[in-house]
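These notes concern the structure reproduced below.
Removed: one protein chain of the complex. Kept in place: all other protein chains.
Coming up: subunit A.
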Amino acid sequence: MEVTINLNGTPETHEVEPRLLLVHFIREKAGLRGTHWGCDTSNCGTCVVWLDGKPVKSCTVLAAMADGRSVRTVEGLEQGGQLDPVQEGFMECHGLQCGFCTPGMLMTARALLDDNPDPTETEIREAISGQLCRCTGYENIVRSVRWAAEKEQGGPVTESETPAEVTA
C-alpha cells in the first residue's frame, strides 16, 4: 500500500507493507535515523516522535495509521540553524551520555514545555516516566528540561552551573 506522511514538513510517500511500523518507515523508508528503536514491548520510549503534535511511541503505530498525518522527529527540532532550547539544555546540563534515549526524551520534553512552560521537577519526572534511560539516572535530564524552561521564560541562562557539590 502507498503511504504519505508529512515528515518534519516534507511529504514522504512510500510503498509499504501494511504491517510496517512507523519507526521503520521513518528510519528505513525516509532515512531519518535519529529516531531509535530499543524494545519489543513499548516500554523504552527511545522511538518517541510526534504524531499530529502529540508524542507517540512510533514502534506502536503502524505507518499506515499515520497516512495523511504529520510526524515530527528529532531532526525537526532545529529550526533555521538554531537548536531548540531543549537540545541546548541537554548539552548544557549533561542530559545525555550514550545519546540513545535522547531523541525520544527531547521530543517528550518539547511537548511538555509546549503544554506546561514552567514544569516542576515532579512534572518533568512524570512526563518522561514512560521512557527509559540507562545512563543518566534521569537527574540531568530533569535539569536539562528545567534549563530549557528557564531559557524560554526569559531567564538569564547563559551557561549552566552544576549545582554545587559538597567538597571536603
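Going forward, a contact is a pair of C-beta atoms (placed from the backbone, for glycine too) under 8 Å apart; a residue touches a chain by one contact, two chains touch by 3 or more; residues count from 1.
In this text, contacts and distances are computed from a predicted model.
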Note to self: Please identify the absent chain by the protein name in its UniProt record; candidates are "Mannosyltransferase", "Carbon monoxide dehydrogenase, large subunit apoprotein", "ABC transporter ATP-binding protein" or "Lipoprotein-releasing system permease protein".
What the structure shows: "Carbon monoxide dehydrogenase, large subunit apoprotein"
Check: Hey, which of A:3, A:30, A:111 or A:141 is the one touching the hidden chain?
Finding: A:141
Check: Which residues does subunit A use to touch the chain missing from this display?
Finding: 17, 19-20, 24, 27-28, 31-41, 43-44, 46, 73-75, 77-78, 81-83, 87, 90-92, 94, 96-103, 106, 121, 124-126, 128-142, 159, 162, 165-168
